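A single protein chain has been omitted; all remaining protein chains appear in their positions.
Going in written order, the chains are labelled A, B and C, and every chain counts its residues from 1.
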Amino acid sequence: MSTPVPGYDCTMDELMVVAFSRAMSNDTRAFNGAVSFIPVCGYMLARRTHAPDLVWAASSIAVDADPDEIGDSTLSDSLWGGASMLSNSPFDFWTYAQGARYNTFAFRGAQMDACGNVNNTVIGPYDAPKVRLPGGGGMADLGTMIPRIYLWSSTHDPRTFVERLDFRSGIGWGDGGDHRERLGLPGGPQLCITNLCVFDFEPVGKRMRLASLHPGVTAEQVQQATGFEVVMPEGAIPATAEPTAEELRLLRTEVDPTSARLREF
Amino acid sequence: MSTPVPGYDCTMDELMVVAFSRAMSNDTRAFNGAVSFIPVCGYMLARRTHAPDLVWAASSIAVDADPDEIGDSTLSDSLWGGASMLSNSPFDFWTYAQGARYNTFAFRGAQMDACGNVNNTVIGPYDAPKVRLPGGGGMADLGTMIPRIYLWSSTHDPRTFVERLDFRSGIGWGDGGDHRERLGLPGGPQLCITNLCVFDFEPVGKRMRLASLHPGVTAEQVQQATGFEVVMPEGAIPATAEPTAEELRLLRTEVDPTSARLREF
Amino acid sequence: MSKVTTLEQAAAQVPDGATVAIGGLSMNSAPMALVRELVRQEKKDLTLVAIVAGMAVDWLVAGRCVRRVLSGLVSFEGLGLAPNFRAGVQSGRVAVEEYSEHLLICRLQAQSSNLPFMPTKAGLGTDVLGLHTASGAVREERDAPSGERYVACTRLPVDVALVHAHEADERGNARVNPKLVWMDNEIVNAAARTVASVERVAATEAFTAEPERTTYPRFMIDAVAPAPLGAYPCSSFPDYSHDSEFFTAYSQAARDRGEFTQFFRERVVGPETWEDFLDANNAATGASA
Partner (left out) sequence: MSKVTTLEQAAAQVPDGATVAIGGLSMNSAPMALVRELVRQEKKDLTLVAIVAGMAVDWLVAGRCVRRVLSGLVSFEGLGLAPNFRAGVQSGRVAVEEYSEHLLICRLQAQSSNLPFMPTKAGLGTDVLGLHTASGAVREERDAPSGERYVACTRLPVDVALVHAHEADERGNARVNPKLVWMDNEIVNAAARTVASVERVAATEAFTAEPERTTYPRFMIDAVAPAPLGAYPCSSFPDYSHDSEFFTAYSQAARDRGEFTQFFRERVVGPETWEDFLDANNAATGASA
């Protein structure tokens, strides 16, 4: 469902895609997993704006794909149009991931905690789950291999952003602080983009910190919607930047003309 | 150089190829390395006679190849005609080798010892070699992975068949006895086919044992040409079986019409 | 001795209690015709190995064929959770051995490469490793000289791998067009036997004409079962895409037990032959949608 952003000439899905896009850079080498409409739109948009050399492997397979439209699956061949390489999971992909030749990946967990760890396995105890979720898939892998991790959620509420995960399917900053470093893992989560705000991670404890508020949202609302204590930055909290007309035009007409991204809402 | 075998209507290269061919079976799944004309001819001949389902990957790459002729390299693309698969070393080959999906390989070392270990690295001390040889290549790998190892040599003399290798590039039966088993390695050398005789390996100590003598060769001559003590079998030592007219016809007209196998002599 | 057989005969060779690895990835290239036949033959107590799966696992769980699932992920992606899998696990009827994609791949590689383990960094710092402490299937280790942490993934023996390919010849040479094998070669390499369903049987000459396109050599494939549209309702790139309508209707039906029973009978297990099944689902239309 498309929700207008108060005061901005765009909707929430568009704001999130643009925020994601702007976090990308010209040396981003990304790929995507299942149900990743926001990141997929973000990669495609960044490549059309400030990051022309950005690498995006659609479905982790189709390098430099430029599909006419996005279908109902972000792991589907409908996404592969225009690719200059169809790489192959076992032969190419895993080595590129392990060696951080791909440097960027985005997760969305059914639960996420303050350090950006994610759960997509079970709600409730593992052996007697209240809800059996799909499973972590590549989260446990890519969380350890890829240095630039991005998180997103279109359901910013206390059920999603929890103090304690029921199961840690994928590692973000782990227990926080230097935990990743102690495990020998590169980088870590950079941002978490939600339907209320953008979080970054404060550099010492590696907990989510409010980086910008979407128009009409207050810091108090974010805290109320979050199951853990949100780190507040020094000074005023900026508003999430407004998409430019050109960004919106590209998103609406070229990147995702069928609004596949609304499947996340 | 083509040498007639006394009393047989064939030459030494032909006798060796036929002896090799007959050691193959219908479940042989083989590949070959460099300068392996005798085994290559053997695989092709066996497939045309008693082992129609035998798998041979030419140059370790071209599965079921059936070249019109053999060129001056057994690692060359000239060998790949008629293949039903061009496999790829890193992706297919090594997994098939490690998992013994390929079950047969043949070595020829510049030096070989009684237990079928081979040296293709140096003559003399490693750090100050008298002769620097090419190096073991895949010998150290395939000796550990492939259960059915065959050895051959067209220069049966005490410089080749030595009591002690200057360097063990590839393992045969190792130190003999249960050494391979203790190392957790499958199978081991089955036969060694030379220009004087065929050796098998006696089952307990795993040392070369005279299995058959080529026409005109005596057991004493074999011992004199061998730098280690040859195990003599119980009872009479048979003559290496004579090739059939059909085997010779196939070898001469279909398998190797240009006599590439003479490059080994 | 042709390796070409029927779906029925190929499935009949899978014994109850077997460990069966299912090819494909999510909604792509799953061997659905073979899976359907396993359900029809009422297999029992199967252990499934499914790296990233969905409908195939759900059918087998719905058919009560499954005791245990080793998986990285089972879902219908954006089209929802896999309803029978979810219910089966929540009720305790089906056990899940949770891995991640790479942990499973590494276990399969240890098996196919005849090594005591394959190392990876996958899983470090997650709760996945703790699930396997008792069995030792994967374990966290520290490399002594460097102090570096890694995860040792032990061998995973597989009785039968089921994969879908585009073409095979009678000898068992098989190929996937254009070259995408998802992670199927990992399960094929680890399995004692592999059965491939294929869109069509081709002459050996089709393989010798373009040997660089062969995906599996004949000695890796034990049986070939022809099944046009054999991955339906999943995709077989580039021939056809997944049929979203089937996924949606299936999920819809699963909200009610009675409705699902009817759906499963009429549109999945009931049709006698694979062709009947395709007709019952208007597959020729749906798959190209």
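In this text, a contact is a pair of C-beta atoms (placed from the backbone, for glycine too) under 8 Å apart; a residue touches a chain by one contact, two chains touch by 3 or more.
All values derive from a computational prediction rather than experimental measurement.
In the whole complex the chain that is left out makes contact with A, B, C.
Within the complete assembly, A:A83 is the residue of A:A19, A:A83, A:C197 or A:A211 that touches the hidden chain.
Of the candidate positions B:D9, B:D27, B:D72 or B:E163, contact with the unshown chain belongs to B:D72. Of the candidate positions C:S75, C:T120, C:N173 or C:T194, contact with the unshown chain belongs to C:T120. Here the missing chain is touched by one residue of A:T11, A:Q98, A:T194 or A:S259, and it is A:Q98. For chain C, the list of residues touching the undisplayed chain reads 113-121, 136, 139, 143, 145-146, 148, 150, 152, 154, 178-180, 210, 212-213. Summarising the interface, chain B meets the missing chain with residues 34-35, 37, 61, 71-78, 86, 88-90, 94, 98, 120-121, 126, 128-141, 143-145, 165, 167-171, 174, 179-180, 183-185, 263. With the whole complex as reference, residues 29, 55, 57, 62-64, 80, 82-87, 91-92, 94-96, 98-101, 145 of chain A touch the missing chain.
Note that only the chains that are shown with their structure count from here on.
Counted by C-beta pairs in contact, the busier of B-C and A-C is A-C. With centres defined as mean CA coordinates, chain C is found 41 Å away from chain B.
Between the CA-based centres of chain A and chain C the separation comes to 28 Å, rounded to the whole angstrom. Residues of chain C in contact with at least two other chains: 185.
Along chain B, residues 91 each make contact with two or more other chains.
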